[in-house]
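One protein chain omitted, others in place.
Chain nomenclature is as follows: A and B, assigned in order of appearance, with residue numbering initiated at 1 for each chain independently.
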Amino acid sequence: MKRLWTLFKQGIIYENPLLMLMIGLCSALAVTTNVSNGIGMGLAMTFVLLCSEIIISLFRKVIPSSIRIPIFIIVIAAFTTIIDYVMQAFFPELSKSMGVFIPLIVVNCIIMGRVEAFAYKKGIVDCVADSLGMGLGYTWVLVAIAAVRELLGNGTFAGLQVMPDSFQPILFFTLSPGGFLVFALFISFNIWLKGRMNKTQARRDVAKEDAA
Amino acid sequence: MMKQYLRLGLILAAFAVAACVGLAFVYAATSDQIAANQDKQLNESLKGLFPDAEGFKDVTADMTALAGESKLETAYVATRSGAVLGLAIKAHGPSYGGPATVLVGMGTDRRIVGVRILAISDTPGLGLNASNPGYYVKKAEKVTFTGQFASKLITDGFVVKQDVDAITASTITSKAITAIVKASVDSGESWIERNALGGN
Partner (left out) sequence: MIKIFIIALLINNIVIMRYLALCSYVGMTSDVGQSVGMGFAVTFVTVLATAATWPLYHFILVPLHLEFLKILVFILVIAALVQLVEYYLKKNVPGLYAAMGIYLPLITTNCAILAVTFENISNNYSFITSIVYAVGVSAGYLLAMVLLAGVRIRIRNSTVPKFLQGTPILFVATSLIAVAFMGFSGLIK
């Protein structure tokens, strides 16, 4: 159980796909103009990641290595199509507002990367923990970036007016340049955080050595 | 050697077939809901333009093609007790980030009843404000971009920044939507004339 929890935590913080591994960036900037889109995208991607990892882990003994990439593509594309149609049917507003980015989940490097590096080699339960961790790690970063951009660029949070009427929204943040800038600051903050974590880890290692 | 390729091919085919079958199921399960969603949006918009209408008859076949790059999708006649209230024209045309779909309602008095944006994919905060109910082109009177077309005579001018107020920093979107509206009402006017309605 502890192992599963560690796996889960990896995705959320230590190996966060967007901030640490720096993959899956495309959709991250495009859908973070507001929080609803961010949550929608994060959960949709988590769904595809979870289902793909489960199926591939289930069949990993049967999938020959030489044709594994096309099979991964087929599985991921199938689940992307499923979530696309489900969203069109039951969340039409969200689906329209995200446009082409839901189908683009199929080329999200995170999913392809995790399936290749993890699902193809590990058992189902591990895969569930990993995919949920990665998926939620992706989602929280999306929501964080979206929160900044929506609050500053629109004065709202998930559509609800938060900033006082006197606040003049800074349109810059919902537009392309603002997105890049906010993202740059997030990455910068994360590099700093990583540095701190490494220092703490090094200190812990030294302390362990001393104790031994 | 051949046998190995055959085996690989079969496994690949098996996955592909499984995927297609699964997708066919999901498609069958959701397509009704998706169609219903689109109908719902259209019906709500039609009702919004003609609240007194009792019925809407499809007259798309009767309409002339739209000028310019706009394309007619469907046209409905709004009727009440047998009398024609007006025409609702659904058309799409190119806009900044992709096509925009617009529903234009016009009365037999040759005035625009209203304009509804059904689909648009422009930049949020800029072009997307065309469909934003909280964005006003005339702040004092709280008139939205599409709201300004209401009660407009179709023989009036439709030049953006002259007769039509543009969305700030979104001239392309403003012109695109205006073009679709203009093309729609022109076609609508010719239908009204051909069917001998309207006083003048």
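Miscellaneous remarks
Keep this in mind: a contact is a pair of C-beta atoms (placed from the backbone, for glycine too) under 8 Å apart; a residue touches a chain by one contact, two chains touch by 3 or more.
What you see is a predicted model, and the numbers here were worked out from it, not measured in a lab.
Listed residues A:I73, A:L94, A:L136 or A:M163: the one in touch with the omitted chain is A:I73. In the complete assembly, the contact with the undisplayed chain comes from A:I191, out of A:V62, A:V125, A:I191 or A:V206. The missing chain, though absent from the display, is touched by one residue of A:F8, A:Y85, A:F118 or A:Y138; that residue is A:Y85. Considering the complete assembly, chain A touches the hidden chain via residues 22-23, 25-27, 29-30, 69-70, 73-74, 77-78, 80-81, 84-85, 100, 103-104, 106-109, 112, 175-181, 183-185, 187-188, 191-192. Residues 19-20, 23-24, 26-27, 94, 96-99, 172, 175 are the ones on chain B that touch the missing chain.
Assume only the chains that are shown with their structure count from here on.
One finds 34 Å separating the Cα centroids of chain A and chain B. Note for the complex: chain A touches chain B at residues 33-34, 62-64, 66-67, 70-71, 74-75, 77-78, 81-82, 85-86, 88-90, 92, 96, 99, 153-154, 169, 171, 174-175.
Chain B makes touch with chain A in their complex at residues 7-8, 11-12, 15-16, 19, 22-23, 26-27, 30-31, 33-34, 37, 41, 119, 121, 123-126.
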